[in-house]
Every structure is written in structure tokens, then in C-alpha cells.
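Take this structure, written in C-alpha cells, and hold onto it; I'll ask about it next.
Presenting chain A:
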Amino acid sequence: MLRKEFHEVLKQSLFYLAVVLAIPLAITLIYKEVDSYFDSLFVMLQFSMLLFSGFMGVSLFLSDKNQGAEDYMLSLPYSRLRLAAMKLLPRLAVSAVIYLFFVVLYLWYGRSVILDYGFISTSVFYWLLFFFGVSFSAASDGYMKTIGFALLGLLSMVLLVFLLPKAVILLKGGSPSIFPFKMDAIPIPHLSLSVFLLLPLPYFISFILAFKKWGYYSKANYNREYFKFFIPIMAVVFVVSTVILSILAGAENKQNYYLTSKNYLLKTDFYSAKLMAEGGEVKLRYPHGSIRPIYDDVKYTYFTDSGRDNEYLKLLRIDQDKFEVEMLYEKQTTLQPNWFYKNNIYFFETKIVVHENTDDSQLSAFVFIDTESKAIKRIQTRNILPGNYHNPHIFGANRAPGSGKISWLIYSEWSDRYPLLKMWEDGKIEDLGILSGSWPYYINGILIYTFEKEIILGKIGEKGFEILQKAPLEKGIDFSAARVYRYSRFDFNPISTKEIIFSKTRYEKKDIRIEYSRFDMETLQFIPIDRLTGKRSLNLLVTPSGAVYGIESRREGDITKTQDTRRYLDKIYRIEGEKVTLIKEFPKSKVMQPGDDFWLSSYGAVLKQDNQVSVYAFPDLNELKFN
Partner candidate 1 sequence: MIKAKGVSVRFGRKWVLEDIDIQLERGEFVVIAGNNGAGKSTLLRTLMGIITPGKGEITFESGITKKKIGFISDKYSLYENFTIKQGIDFHSRVYGVKEFDDRLLRHLDLDENQKIKTLSVGERVLFLFSLIMSQKPGIILIDEILHAIDPFLRDLFLEYLLEVIERYNSTVISVNHVFSEIETIPNRLLIMENGRFILNETTEALKEKVKKIETREEIGGEIPILYKKEVLDYKEYYVYPFDEGMRKSYDYRYIDLNLTEIIKSFIGGYYVKKRISRGS
Partner candidate 2 sequence: MCEVKMFRLNIDPASAVPVYKQAVQAIKAEILSGRLKDGDQLPPIRELAKVIKLHPNTVAKIYSTLEEEGFIESKLGSGNWVKYKNKKIDQLRKMLIEDEFRGFMDRLMGLGATKTEIKEMVEKYLIGEQQ
């Protein structure tokens, strides 16, 4: 029997090879280009080999049927399993040979031809079509019907490929997209894609088990047996694959923490977010990960949700008393950072404009939402940023004396400069004609920017910008140390402070020395803060109540590998004018491991090290227990 099968299969393959080798030859002779022989051979092979493997798969029993010998075949003194094996083996062997031919040709000559769907996809589909052909080879009489069944089977498997990530997301408490043929991305290492190779197995195994009982007269019997095996086996495989993928996804699932104004802990990962009270009780679940808390007021935690692939934008808030999530705004667009302005949230909507070499975000609208009434007002900006100005950000608000009209101060980017602009409530944009060398500030009603080697302070009045004073920009001064001011509230009265803190980096031979100075807004003098000077750089945090904290932290590990880096919080100081007080020195981790990290909010700090999460709340940084 084996001999007969080999003969038949060999005949079919030789015929196939002859066609594959001959047609490109004919084409070459017609077009008289010798080079094109291998090109057209390769294309011919890539197209036709899928048909060949599918045909090899489905044709296990069809030649017996066409010769009227199905009864005879089933009456032979072989077990059904042996029969199937004797039919499978020659076809498997021949398919492997053709595949090898393809591999050799690809390696030797595999440059991009007209249809280059890639080595991996061709290989995967080649063997998938073979095994699905085999799995359905007994399902029907006749080539067309059997091929139809096999394709349907393949389609069902494709559906399951889409459903698997959705199942993982559900298992992790997230909410996947409902549309069945949309792939929901989950963070898994590339090797874990091999888990998907488990999915074709139930089709093949069910074929083996059902064929043991197959009778010639009743395809209904065979198909019924097939399903009786297939459904439980596939259920098991699907569940096992989901579990394996969940575990693999767990390794890559980064968690983030945020302490809210009412000292609840918001824990987010790729899939979902949980709000926990002290003691560990989960008060709220939100079935999407990748959310960003942006601001808290006394009652609400405001956050954005832009989907796993930035496919949408939502602005939401958590009611910290009722433990409810409320949506304030939803749109298909990208968001700029938000600012609060009394009861309103302000943000820009931007459009991504695709240029030749870069993508650019251009202003498209300015939106404000009243947080009490939830009313939305939208101003379409007349998109008149001069060409080449891109990535606009708001950094301040101003009320014009006299008319009382509100305008917002915007900086954008151009080359290595930051052009400054002003936008009115009606959407009209004015170029202030200032090119700042660094990020500008608007503090105490005064605009501060740098130009060449000077710090320039001025007022924005009805007639435009008025320079008040200039001060020399000392070499080495990092003007952006105080950028944390950017993320706090802007009131109608802009940030009022007597001073801004800057850092100065000095290089002494191989050593780095960092000095912190207060820039006095009245005397325009830099006054060093000796206590903070040292080798460590500090980040500054300003809370809504106006307290200023210095954060001393460090990063370990290879910076270029993001999975590897670990961040540790060492000390937090309170800075009040000249006075610098160490509030907390945090316990060192015993064993450094990947995933060690810390998170700061205006309300406290969350540390993760030694597989433990510890939470500390401002102002005294007392530990809160959330386990």
C-alpha cells in the first residue's frame, strides 16, 4: 500500500515540478531575458506551492474514491490509523522536499520580487494548508467540497487567533474590543507567538481520532465524530494557550502606581486599573490599562485613556467618594497635556500631519470642559501656525487688563528654538515674535525666557511684549530644572512665587558637580542653596498647596535597555526658601531586580522594590498600608 501511495504521489509531484519549471522557461523564451528565469520561477513557486501543499493535504483519500475503491481500501487488513499513516507519509515527504526546494531557492536568490510576502508567512501558510487539508481530507467526497471544508476550518482557526489575545485580556480584568477580526495587542515576548502554533493541533488530532471510526457510507457519522472530539480538545487547547499567554504576558506587564488626593492607590497595568483603599480593598475597577492620571482636585482624580494603540482619546474622572468613573470627553484624536483653570479643563486637540520625513502635530481645536456642569466648549483654531513651527504647548494664561479677555501663552518648536505665541478665546493666534532658547516660564505675571546668553524677563501687555529686565545666563545653568511648575495648576493669577530654583551643572575633570540656586524674582540674583549641592541631581516637585520638594533618586542598569533599568527613590527634602529639611530617607532594596521602580504624585510616593509595594503620603511621607 505504501508503495502504491508513493507512486501516485511521486507522479503528481513530478507533474507539478515540471509545470513550475517549464512555465517560467516559456516566459523567459518569449521575453528573451535569461535573468528573468529565476525571477519568474520564484514567483511561480511561491504562488503555486500553497496550492500544491493544500492539494497534497486534501487528496489523502480522494484518489481511492475516484477509482471506486474506497470499500476495498477500508476492507484491507490495516488498522485505520495505519491506513492514515500510509497515506500521510508520502505526501508529507514530498511536501517537505518541495518546501526544501523553496528554502534553497530563497536563500540563494531570495531578494524582493513582485510578491514578497516573506519567508515566514509563506512557510506558515504552506504547512498550515497541508495540515488543514489533511485534517479535513475525510470530511467530504469530491475535491471542491473537501477544499471548501478545509478553508472553512482554516478560517475558524484564524478567528481563534484573534480571540486568543482577547481571552487573555479578559482574564486579566481588561476589556477587549468586540469586533472579532480586530487584533488586540498584548505585551508578549516574540517567542511566545509559538503558543499560537498549538491552535491547529485540535483539528489534526480530531481527524486522527475520528478517522478511526469512519465509515464510507456516512460522512454525517464521520463529521459528527469529528465534532465530538474537536470541541473538547479545542476548548482545552484554547484555555491552556490563554493561560500560557497570560503568564508570558505577565512578565512584560508593567505596573504603574499613583497616589490620589484622598490617598487612594491607583494601580494600572496594560489591561486594567484598580483603585484601592488602605488595607487593600479594591474600590473600583476600570477595564482598560494604559491610562494616565493627570490631575487631582479635592474630590476627583482626572485621567486620560487613549487605548492600547492610541486609537481614541477619552478624558475621565474618578469620583473618590462614590467610586464611580465618569467620562467627560471622547474623541478620535491625540491630546496635549492638560491644565486646570479654576473649574475648567483646558486642552488642545491636535491633528497629526504627515510630512515627508517627520510627522508633526498641528493645532486643530481648543477645548474646555466645565468640571462642574460638564459642558463642553470647543474652539476650532484657525490653523495658522507658521510653517515649520510644530508641537505646540500651553505654558501660561493671561487676562488682558482693561478688556479682560483671556489669552493663553503657547510655545512651539522650530529648529532648536521655541517660538512663543498667544492664543485668544476666539481661536485667533498671534506670534509674539520671540524665539526662546529654552522652555519659557510665565510666573508672577512675568514671562521668562532665554535668548543668547541672557535671561529676559518681561510683561505681556496690550501692546505686546515689554522687556523689564535682563540678567546674565551663567554658563552651565540648566534652565529647565524648574519645569515641574509646568504640571501644576494655573489660576487666573498665574503662579506666584518669590523664587524659582535652578540647577547648575559643573564639570570638574571627570567629576560632575551639581549646584542648586534660587533665582530671586526681585533682585534677579542666583543665591546658591549649599545644602543641596553635591553629586546627585535632584528633581523638584511642587504640590498644589505650593510646597516644594527635592527628590533624590538614581537609576541603575543599562539605560539603553528599558527592560533592564531600575529606578530607586533615595531621599526626599522639603525646600522652604533657604531651609532644606530631609523628610525621608527610603530603605534600600536588598536585592536589585528588573521592575524596581518608583512613582511620584502631588500626594505622595509609591516604591516597588524587593517584590514589595510601599506607599508614602505627603506632607510627612508616613507609610500607608495597602496590602
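The candidate set was assembled so that all candidates are chains of the complex that A comes from, given by their letters.
Rule of thumb we're sticking to: a residue touches a chain if its C-beta (ideal position, glycine included) is under 8 Å from a C-beta of that chain, and two chains touch if they have at least 3 such contacts; residues count from 1.
These numbers come from a predicted model, not from an experiment.
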item: In-complex contact of chain A, chosen from 1 or 2; value: 1
item: Residue ranges of chain A touching candidate 1 (in the complex, touch as defined); value: 1, 3-4, 64, 67-69, 71-72, 74-78, 212-218, 220-221
